[in-house]
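Only one protein chain is missing; all other protein chains are in place.
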């Protein structure tokens, strides 16, 4: 008797969990879609509130209102985070996934602001949650295109890392050389780290002009750095172009279903079992 | 008898309409070509006049002349707009087409300037009408090449949207972080929206230098944003390159004929009927 | 007798002309190569002299020497120009070719400086003559690669023109809008042409910062322009990438022989007659 009851109650518990999972993680049913849209609205609202709060004149007028709003949204997000952990079979997979970490980081700053004043401005990290929008709104084409982009960027990762490593080496050497050439009393090239900052500003063609060479030889070196930066921007561009062409070629249709067991996405249309944990989809 | 007369008059009306359509919408007959060239000259003239009017010294000398010219051109354009609506069978298709909206926006600012002073400077939107130049001058190759460009950009639309969305998320988060790091009394990072403006200036490698980080940590963060911006410019570039290559491959010859019924372009050389509304071309 | 003599003298004249043609236009014989190298040295020398002359402290010290040098080089170049016209059968083909115009423009500024003071600084246009270097030094691979580049750019010409036309339209409209938004007493957006200059500075991501928006709405608009400029740089890049790939595919070996009749290049290795005028090569 006891065992049976335990099974039944477990079964009820299981059903509740499936229901919650459906509402929170899927966007196919009316309840799930409603939940997701409400979530998006809340995210946008809370990001806008934090932005406005940083504008002094607005903060003076609506400060208290903004404070209430932020705490309400934070409490709601906290509840949602707890429900997400409850609803999924293997919570750790969710907690350490990209979206799991983003969801946690979205609520921490407000609690942190009780200890460190001002830190609640960091809640703009919530903007990252907006990236769910393509999946939530079932914008199939957008979802597939963004998956192609992510795949191509992932395939370019190694080459881009090598490229960034080479760029880092260049700016260190250029920065120290400019420190020797331009540095001195009253110069803005006051240390090697600052000169490296200048080298990055120049190589990436940003060119603030807050630090700029004044000697003839310094300007000559700077001109070489600029032309170098102008030419090597071709490297990441070429890398991504080639990878994107390759990725497009082997592109496969991928659906938007989320595994109820491990919470991962990226299953093909003909998949019956999760390719990550083997659970039925 | 009455019915017959009505048919005849309708037929006359119809003929007039076809004639007007030929002159205004097509560029194959001498009359049509003459009309189009006159139109281009008027557009260039009126845009140049508005530009010069904004230069104070010139406006002092020729203000009244410029005022007359602008009103003359505006009245002519208004007449043309009315004739365009009259000449086409399904006017709404024209009114809500890209060129229809541009044509309307080209005349509104002058009338608006009677109410809101200064708004007539917006007539430079007429410059958009110049985009007709390729079709009007029957520069076949230019027309085909611009259609390839438009097709490739349209095909990239989804990926570019995803990319811009990701960029927006990045600048929001970077902007708020910099506000926390650099903000404070007398800092130019005076609010999150202003910091986001700085993040966009930096990420796109524009780099005005009107706002630039002064603390060590701020400069370190800025350097990361610059390198990020320098690297991710590869993404739109790669997208457009791949789409352009694909579009070129399936490029088909398209003529410059405009449907007399719905006013749409883009028909292939062997088309006898409009592919949009089925009317004979 | 007379006729025969005339033929002989003509034949002698012809032989002289062929000899001069060989020395000046070809780079295969020792005499031709020597002439070309001497020419390059003279060009570099004269460009460097003009640059140094513009530096006040150096001009004070060596002004007279520089003046003599410039006149010597100019007279030599004038002689060379006359000989080129003499040596080729159809002089007008040379005179109106790219190199013919550059050669003329290289000597004009010095003569012009007799009338308009300062205009002799324009002799730096001689730098364009340096572009002959690849052909002169028989750097076969460089020559072929630069021909591929030129062919790809020529094939992209139409699309790039359409693109530049669209960019022009955008900066006109953006410029006038910013004039309305930011213009006013003391603003740096003092007229539409100046605002268009700002729009170009921003859209091309140059970003001097000599003019930058100060109002909230102005900064918002500027941010949109920056992101637009950041995204549409993908268009010319994509165009050139695609054309370059196509050009490489159909690349054919092209030699460096110059037609003795019309002075044009670009003949294939198996060509016996000039493809432009039919003269034997």
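Letters A, B and C mark the chains in the order given here, with residues in each chain numbered from 1 onward.
The rule is simple: contacts are C-beta pairs under 8 Å (C-beta built on N, C-alpha and C of every residue); 3 or more make two chains touch, one makes a residue touch a chain.
Predicted model only: the values in this text are computed from it and were never measured.
Colleague: Going by the contact rule already stated, which one of B:77, B:163, B:189 or B:208 would touch the omitted chain in the full complex?
Modeller: Counting the whole complex, the residue in contact with the absent chain is B:208.
Colleague: May I ask which residue of C:97, C:124 or C:215 touches the chain that does not appear here?
Modeller: C:124
Colleague: Tell me which residue among A:67, A:102, A:131 or A:245 touches the hidden chain in the full complex.
Modeller: Checking the options A:67, A:102, A:131 or A:245, the one contacting the hidden chain is A:245.
Colleague: Which of C:151, C:167 or C:181 touches the chain that is not shown?
Modeller: C:167
Colleague: Where does chain A touch the missing chain, residue by residue?
Modeller: Touching the missing chain: residues 158-159, 161-163, 165-166, 168-169, 172-173, 175-177, 179-180, 183, 190-193, 196, 202, 205-209, 212, 216, 219-220, 222-223, 226-227, 229-231, 233-235, 237-239, 241-242, 245.
Colleague: Give me the chain C residues in contact with the hidden chain, please.
Modeller: 47, 50-51, 54-56, 118-119, 121-122, 124-125, 127-128, 130-131, 133-134, 141-142, 145-146, 148-149, 152-153, 160, 163-164, 167, 193-194, 196-197, 200-201, 203-210, 229, 233, 236-241, 243-245, 248
Colleague: If the missing chain were put back, which residues of chain B would it touch?
Modeller: Residues touching the hidden chain, for chain B, are 205-209, 237, 241.
Simple rule for what comes next: only the chains that are shown with their structure count from here on.
Colleague: How many angstrom lie between the centres of chain A and chain C, each centre taken as the mean Cα position?
Modeller: 47
Colleague: Can you list the residues of chain B that touch 2 or more other chains?
Modeller: Correct list: 163, 193, 196, 205-209, 229, 233, 237-239, 241, 245.
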